[in-house]
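I am attaching a structure below and will ask some questions about it afterwards.
One chain of protein is taken out of this complex; the other chains stay put.
Now for chain A:
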Amino acid sequence: MSTSTTTRLMSFDEALEKFDPVMGLEVHVELNTASKMFCGCPTEFGAEPNTQVCPVCLGLPGAMPVVNEKAVESAMRIGLALNCQIAEWCRFARKNYFYPDMPKNFQTSQYDEPIAFDGWTEVEVDGETFRVDIERAHMEEDTGKSLHVGTSGRIHGADYSLVDYNRAGIPLIEIVTKPIVGTGAKAPLVAKAYVAQLRELLLGLGVSDVRMEQGSLRCDVNLSLRPVGQEAFGTRTETKNVNSLRSVERSVRYEIGRQGALLEDGGTVVQETRHWHEDTGVTTSGREKSDAEDYRYFPEPDLVPIAPSREWVEELRGSLPEPPREHRARLQAEWGFSDLEMRDTVGAGALLLVEQTIAAGASPAAARKWWLSDMARRANEQGVDLADLPVTPADVARVQALVDEGKINDKLARQVFDGVLAGEGTPDEVVAARGLAVVSDEGALSAAVDRAIEANPDVADKIRDGKVAAAGALIGAVMKEMRGQADAGRVRELIIEKLS
């Protein structure tokens, strides 16, 4: 293992002065079909090991696969949403490799006949639009999950592996971009924005749960550098295991710095697979990349070709939701967000969350406020994507509703979120368990205000003299006494009433 603790990195700015990054993004999406790609086994996440398996997905001799029609339909809808052509005729192929995560010793995939090809999409970064061309979107199946057991815990040190085939055979769509050029210093953000937008689009299509932390959307990042002004691409690396939006951005930055330093020092970039380490924020060398011919692809004899009729394709095209750009424009108008507010929302990866929070009853301003300030800070502190915080849009909408009803104030709302994020239950359960409701007992409030006035005679005098701004000190004293559980607006009213 070349886990180099000595890897030299060039600063991002310097690397971008000298080199032009070229990216290619491969995204694997697990479809949310009820059954697997080639058999009727269920696809639920988190089931007990080897309880969602059958002779087909275990690769037992004589088992015959049959294609899931819904998966084909989802693949075509994804292709159409990415402005792809849909093949008139295509086949599955066997990708042969010997590794215990695929008990058949091959993965059923598509090779030179993808179901969808030649598409494009546009992503926006800081108000600038970048076109991303789509090479292909093809159908394949997921692999089993290996647990490596051994003293060192690394694959190479593992004594043996334990395999669970529940995931083997779940329908996967692999979406591959053409080389993305001309993004310069925006490369990391373009990569992140592309994956974020793909997530939105897939969710809009309703074809996947797109939970990156559960692995239902995974990204491989290909990156190479070429000297500024040079036409030919440099040697690329493929970084695997990039499973959050922020990792997409960070891994692109890291590889730019690593390859920049390597090339600057007169070295060469090795064409290889690299592994992204979320915890340390570095990539390490994996195996050298196999040639496609090593997989000895050939047409899958057990599955007949797929030839979608043009009527079917047009019917699916007619069922597509509005494209991301139109969708955003419509939302922005509906929500009354400024361009900057909208850009911040999208940039934070919060568009879907805000949309779902509004759908759950919150006002657009409240939805944006919670996700972009409070939740964004917490996600940042924990080093996770917003979407991966254990709080749902429905939770946020409910907390805001409690604020609107006067049951809690913003300060208590934050404590409610503390509880929800700590797994203490729903917002209502946290309010009840922690006793967080604001005191609406006028008598108790009034008494607390009287005590605050008595304890701060000089402040009270100022307010009597018309210096209303001084009320803040008294409000603070009351809130402190009520341990934050009072409606600050009402406290203020009481103070002014009593002192005028």
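Throughout what follows, a contact is a pair of C-beta atoms (placed from the backbone, for glycine too) under 8 Å apart; a residue touches a chain by one contact, two chains touch by 3 or more; residues count from 1.
Note that contacts and distances are computed from a predicted model.
When the unshown chain is looked up in UniProt, the name that turns up among "Acyl-CoA dehydrogenase", "Aspartyl/glutamyl-tRNA(Asn/Gln) amidotransferase subunit C", "Benzoylsuccinyl-CoA thiolase" or "Nitric oxide reductase NorD protein" is "Aspartyl/glutamyl-tRNA(Asn/Gln) amidotransferase subunit C". Residues of chain A in touch with the missing chain: 33-35, 39-42, 48-55, 57-58, 66-72, 89, 91, 96-102, 146-150, 155-156, 158-165, 273, 286-287, 294, 296, 298-299, 301, 303-308.
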